[in-house]
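Right, I'll just put the structure down here and ask away after.
With one protein chain removed, the remaining protein chains of the complex are shown where they sit.
After this line comes chain A, so read on.
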Amino acid sequence: MAEILLSLVVVIPLAASVILFLSAGRLSGFLIGAIACGAISLSAIFSAILAGLLHSQLSPSLHVFFWEWMRTADFSTGIGFTLDPLSLVMILIVTWVGLLIHLYATRYMAGDPGLARFFGCMTLFVASMLLLVLSSDLLCMFIGWEGVGLCSYLLIGFWYTEPANLAAARKAFIITRVGDAAMLCGLLLLATEASSLQVDTLLQTVTAAKISQSALTFSTLLILVGTLAKSAQLPFQSWLPDAMAGPTPTSALIHAATMVTAGIYLIARLHVLFTATPLVLTIMAVVGTLTLFLAACNALVQSDLKRILAWSTVSQLGYMFLALGTGLWQVALFHLMTHAFFKALLFLCAGAIITRVHHEQDIFRMGGLFRTMPGIALAFLAGATSLAGFPLLTAGFYSKELILSSVWNASFFLAPDLILSGHVFWVVALAGAFLTSLYISRCFLLVFMGKAKTHESGQTPLLMAIPLGCLSFLALFGGMMEMPDALAHVHLFTEMVDPAHALPSADEPLWLLLVGGGIPVLGALLAWIFWGQRNPVLHETSDEPAPPQTSQPVPILAACLLPLFRIPSWLGRYDFPARLSKGVSILINGMNTFALQFRACIFMNVSHQTLMTLRQGNLLMAYTQNGRVRWYAAWIAGGLCASLALAGLT
C-alpha cells in the first residue's frame, strides 16, 4: 500500500507531463490546467497520506526497491525510493507549495498559446524534484538533479521569441552545468572509494571510516561545488536573478519548491559525509555568509520588483548554507520550509501586481497601490514581514532566529589547532538580517505607499487569490512548530525530522533573542525614515529609473565584489537634505570616487586579462572544431598511434 503510494507520488506528475507534451494543442485550456493541477493535487494528497502512515508506523523510514539498474563486480546501483522524515518534509513542501503555484498558474497563464508546453514543463519539474528527493541512490538522484536543470532551462526560456530570455535560459543552464560536472566527479570518486552510491551504505561506510580522509574531503568538496551552483551561491550566483525572464509562476516554483532547494536538500541528505570533513563545513559556512551579505546588498540597489525578490532568495539560501555549515541540517531544513512559504507568496503577489499594473516591473514607477489592491498588499505584507523576520508573528522569525542562535553557539574548524568562533558569522548574519528588513521594507513602501504613479486596472481572480491566502497563512503561522526555548518549549519540527538527535539545547542568553528580534524592526524603521514619510528623506535625484541590469558576462571575481562597490554609488545617487551636514555628502562622494578608481584600476584590469585569456583559449579550441571529417579522422588516428606507442614503449 505505502509502496504503491510512494511510487505514485512521482509517477502521476510524470504521466501528466507526458500527456501534456504529447497533446500538441489538442486539449482545451481548461483541460490542460485540470490535468496539471489534478496530477499535482493527487501527488500532494498521497504524500499527506504517506505522512500519516509514516507517523503511525514504528519504523522511521520506508524503502521501496524497483529494479536493478546496473551491476559490475564491485559496484551495483538500483532504482529505489526511500521515505524518511527528511524526504517526507521535502515532498510535502514540493507537492503542496507546487499545487498552490499550479492553481495560480492556471489563471495567470490562461490564454497563452504555449499553455500545454508550460504545464508539461511545470509538472515535469515537480516530478524530477520528487525523484531527486525520494531516490535512495545517488546515481538515480542525479537523474532528477539533471531533470530539474533541464526544466528550469525550458521554463526560463519559455517565451523563446525574446533573445534576452534565451540568453537567461542558456546562462542558467550553463552555470548549473559547471556545478553538475563537479558533482558528477564527486559522485564517481565516491563510487570508486565506497563501491556503492546507495545512500544508506554510503553513510555506513563513512561512519565506519572505511574511506580515506583525503578522498572523502575531495569528493565532498566537489559535491559542495555542485550544490553551490544549483543553489546559486557565491561564485555561481548570477544565474538566478536572470532567471526572472520566465513566467512568474516559474520563478515561484524555482525559488520556493524546486531547483534551488535541491542543493540544500542534498547536503542535508549527506550530512554524515560532511560532518566527517569539518573543513568543508567551514568553507560552506564562509560561502553562505558572504553570499547572504552580498546578495542582500545587491537586493538593496535593485529597482525591478522581481529582481529584488531574486536576490533575496540568494541571500536566504546563504542563510541555509550557513546553517548547514554549523552541522545542524535540521535548522537549514526548517528555514527551507518557511522560505518556501514566504518566497512563493512574495513571487505570486509580485505576479499579481505586475499583471494589474500592465507589466510594469520598476518599483519607482509604482506607488500607492495599497488603496487599489488592499488584499494583495496585505498578502505581500505577510510575506515581507516573514522574510524580514518580524518577531513572534511570522514564520521567518522562528527559522532565522534558530539559525542565528545555532551559529552563535557553533565553532568552525580551520586547522587542527585553529577553531573559528561562530560569533563572527553571527555578526555578519545579523547585518544581513538588518539589510533584509531594509530592502524588503523599501520595496513595500515604494510599491504600496506614497503617490500613485501607474494606472491600475482589473481584479485579481479568485483562483489567484486563494493560493495567496493559503500561503499568507503559512508564511505567518507555519513557523510556530519550532520555537526558541526562551519563548516556549516547542520543538515539533526538529523532533519530527530527526527524533534521534535533538538540537543541543544551549542556554543561550535572552539578549540574543532580543537582538535577533529587534534588528528587523530596526531595519523597517530605517526604511520608513528613508522612504516611507510623506516627504521622504531620500528621494531619487533623477526621475529616470536606474539602468536595467543587463546580463553581460561579468568575470567571477568582479561579480563577487561588485555589490560592495555599488553601495557608495547608490548612496551618491540621492539628494541629501540640507540638514545633513555637507561633510557627509563630501565623504560619500570621496568614497564613491575612490571606489570607482579602485575598481577601474584593479578589477577592470583583472577582468580584462581574464577575458582575453579565455577568448584566446576559445579561439584555440574553436580551431580544432572545423567540421572537416578528415581532420577529425587524423586526430583519431594520431591519438591511436600515440597511445599504441605509449603502450608499446612502457
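Criterion: a contact is a pair of C-beta atoms (placed from the backbone, for glycine too) under 8 Å apart; a residue touches a chain by one contact, two chains touch by 3 or more; residues count from 1.
The rule is simple: contacts and distances are computed from a predicted model.
Visitor: From the list "Spermidine putrescine ABC transporter binding protein", "Multiple sugar transport system permease protein", "4Fe-4S dicluster containing protein" or "NADH-quinone oxidoreductase subunit K", give the UniProt name belonging to the chain omitted from this structure.
Guide: "NADH-quinone oxidoreductase subunit K"
Visitor: With the missing chain put back, one of A:Met1, A:Val629 or A:Ala647 would touch it. Which one?
Guide: Going through A:Met1, A:Val629 or A:Ala647 one by one, A:Val629 is the residue touching the chain not shown.
Visitor: Since one chain has been left out of the picture, which residues of chain A touch it in the full complex?
Guide: Residues touching the hidden chain, for chain A, are 626-630, 633-634, 637.
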